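What you see is the complex with one protein chain gone and the rest in place.
Right, chain A next:
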Amino acid sequence: MSFPLLTATAAVPAIGAIVTAAVPSARRTAAKWLALLFSLATLLLAGVVGARFDPGGDRYQLTESHAWIADFGVRYELGVDGIGVALIGLTALLIPFIILAGWHDADPYETDSKRWRPTQGFFALILMVEAMVILSFEATDVFLFYVLFEAMLIPMYFLIGGFGDRAAATQPAADAAGGSDEKAAAQRSYAAVKFLLYNLVGGLIMLAAVIGLYVVAGNFSLQEIAAARASGELEMATNTERLLFLGFFFAFAVKAPLWPLHTWLPNAMGEATAPVAVLITAVVDKVGTFAMLRFCLQLFPEASKWATPVILVLALISIVYGALLAVGQRDIKRLVAYASISHFGFIIMGIFAMTSQGQSGATLYMINHGISTAALMLVAGFLISRRGSRLIADFGGVQKVAPVLAGTFLIGSLATLSLPGLAPFVSEFLVLVGTFTRYPVVGIIATFGIVLAALYTLVLYQRTMTGPVKLEVAKMPDLRVRELVVVAPLIALLIFLGVYPKPVTDLVNPAVGHTLSDVQKKDPKPEVEAAK
């Protein structure tokens, strides 16, 4: 038996979580370093997965399969395709930066050292989430996936509810000491519960669909069911397929999140610390869009096509609505959250356009959105921690006192508005082209998103960074070395993948080809060729 590489990639952060949690409180710093070390080891393993994976080879590679709950045919079955490899890479890449950026986020309160603040717990939870997310990208057993999909809510819940920002949006730093602390805690707890409830409801509906699938198919193996579906061995009544599809899709749409199921995201991202907000939108939410590609399209191809028009409309609403709401925000983190909702609209639109460009673009979009949001949000976090406020109006003229911080924030903003030359442009354009070839009107309306994106990012930049220096930011220090170590590689990646995205597209293209043949869709031919 060969070395279980995929299991190891998920097991290392899981072990890391346990080890980190076990470090005694007095050795807080050691816990941080341990967590960082384990996340780097995971990155290394993810690199090995990428190297061992052959894009031209079998659809699922590095497979592992063990019996787990034999009575229900539940197996511990793993395997990755190009899309999975890319997303594992993204996750493993971002976690070290998240840990570094949040280095001091869970330190004990300076004013009130007696209050309990489990520093090790913070980092252990992050590693726990990483392990579950990676395993969910690997799981090819529907039940196994479901369990992970639900289980990752628990560490996320504690990360949001337990370790919020110390600066409440409604209260400037000056009076943060008194009663507003409690108010902030209440808001945080509301956000965490909202996150949990939304996702739990989605999960419960999915559970029903998972059971339904078992009743129809007799097992949980994605590969077996998909093969049986493709060969015609497994017939599903139209209504059954549609209902099951809806059950799965609903859960993924909550997680993604798709309009109108999005309202938990701004609360969660606003209340959580910036690194945790990145964890939510750049990593955990990607499981939703990934699962649409892997489970919805493969298991229920006909129903997917049936639902496409409605989903495209919802995605379009997400794009425009998210962007418009971002324009109207007064809180930096909520602004980024609404921008993410707009971007998830693009991803979902790309998936359901069912063209090569659309789906390759959507997969690339997941990667690029992860990196660009991480860059923007983490710099925003550094900014917020310096001022003790998330309100845009509390800043002004920062570029004069902290030019490097302002510069990196600008690059993050430009990535968010998909400036050509940076990575997100490639994916956004692919999604737009891929949609346009099949649904021109949808493509054109979505293009309005690029104007709105410029509006919300540049207005944010103008209000916080330019103009006369505000008194409260006059002494703001520029980026520290630790912060530069977080931001510089992310920016380098944004530029690299903007100029040379080929390594990722090569990885993703064959997987997209498989998915398209699952749904039996061919790209529309160019008009000139079609005429001949």
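Keep this in mind: contacts are C-beta pairs under 8 Å (C-beta built on N, C-alpha and C of every residue); 3 or more make two chains touch, one makes a residue touch a chain; residues count from 1.
Everything that follows uses one rule, which is that contacts and distances are computed from a predicted model.
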Listed names "Phosphoribosylformylglycinamidine synthase subunit PurS", "Nitrogenase protein alpha chain", "NADH-quinone oxidoreductase subunit L" or "ABC transporter permease", matching UniProt entry of the absent chain: "NADH-quinone oxidoreductase subunit L"
Among A:Leu127, A:Leu196 or A:Ala353, the residue in touch with the chain that has been omitted: A:Leu196
Among A:Val12, A:Leu325 or A:Leu490, residue touching the chain not depicted: A:Leu325
Option from A:Leu45, A:Ala303, A:Leu405 or A:Val426 whose C-beta touches the chain left out: A:Val426
Selected residue (touches chain absent from view) among A:Ala22, A:Leu44, A:Ala186 or A:Ala474: A:Ala186
Missing-partner contacts on chain A, residue numbers: 69-72, 74, 147, 150-151, 153-154, 157-158, 161, 186, 189-190, 192-194, 196-198, 200-201, 259-261, 263, 321, 324-325, 327-329, 356-357, 360-361, 397, 399-400, 407, 414, 419-421, 425-426, 429-430, 432-433, 436-437, 440, 443-444, 447-448, 450-451, 454-455, 458-459, 462, 465-469, 499-502, 505-506, 509, 512-513, 523-529, 531
